[in-house]
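Here the complex is missing one protein chain, while the rest keep their positions.
After this line comes chain A, so read on.
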Amino acid sequence: TAAAPRPWRLFGAMCLLRLPRITQPLEKEEEEMAALMGQIELEKSHYSDHEIRKLEEEEQLRRRKESTYDDDEAPGKTVIMAQDLEDKWEQKLLRFKAAPRITDADKNNNRTSLNRKLDSNLMLLVKQKIGNQELWLLPQVEWQPGETLRSTAERAMATFLGDHIQAKILGNAPYGIYKYKFPRAIRTEDNVGAKVFFFKAFLQSSDLSQTELKEDYLWVTKDELGDYLKSEYLKKVNRFLLD
């Protein structure tokens, strides 16, 4: 006997995360502790070869100043002192310019760019038409019989970002579910509501210039999700997001 058709429509949604590229700034306690650990390590350590060389050269300089006697080395020979080496290394470090941790996209608050907020996770939000409303949601697509929910989520990702997207999907099982009933006008015996199953994936490729996003899209952090998502949806999504 064939199974009775279920009244719930199934959707697969993909939560695509861009993982952080730089480390988060240290908290106050962490900074204090790091300083203390460095100090204790210094106290417990012995002198290194470089430090011994520096100390001996300082001794030599001092002796030369106090009593003017010629050492074995004639003044013609130029000896590289440890202090000179340190200065040279310092200069070399100052000449190197690292890329800034706060990028231009941060300053402009350009939420469509991936270069923003490099120290936290960014999630993809897409504007979709549900019923007669345009809502900001995680990209979702209706499940079709014959495919697993994971492939539904992959299809959702491909619909919005193209086929060439490289993402590592974390497992076959869904991470969360959002269940809602249709408004009474559309509700029927066979079509009570919808269940949206969320899957998580990590974005592998950092370059998205090849993808053509047709609809409006945003990359937001977990704190900014509240600006765009409805409260019930947001509650369910926040349960499976770590930050």
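Please note the rule applied: a residue touches a chain if its C-beta (ideal position, glycine included) is under 8 Å from a C-beta of that chain, and two chains touch if they have at least 3 such contacts; residues count from 1.
In this section, contacts and distances are computed from a predicted model.
*Asks:* What is the missing chain called in its UniProt entry, if the choices are "Transcription initiation factor TFIID subunit 6", "Phospholysine phosphohistidine inorganic pyrophosphate phosphatase", "Large ribosomal subunit protein mL40" or "Exosome complex component RRP46"?
*Replies:* "Large ribosomal subunit protein mL40"
*Asks:* Per the definition of touch given earlier, which of A:136, A:160 or A:198 contacts the omitted chain?
*Replies:* A:198
*Asks:* Return the single residue from A:103, A:159, A:191 or A:221 that touches the missing chain.
*Replies:* Only one of A:103, A:159, A:191 or A:221 touches the chain omitted from view, namely A:103.
*Asks:* Considering the complete complex, identify which of A:19, A:61 or A:85 is in touch with the unshown chain.
*Replies:* Of all options in A:19, A:61 or A:85, contact with the hidden chain holds for A:19.
*Asks:* In terms of residues, what is the contact footprint of the unshown chain on chain A?
*Replies:* Here the touching residues of chain A are 3, 6, 8, 10, 19-23, 27, 29-30, 32-33, 36, 42-43, 45-47, 52, 98-101, 103, 118-119, 148-150, 168-177, 179, 195, 197-198, 202, 236, 239-240, 242.
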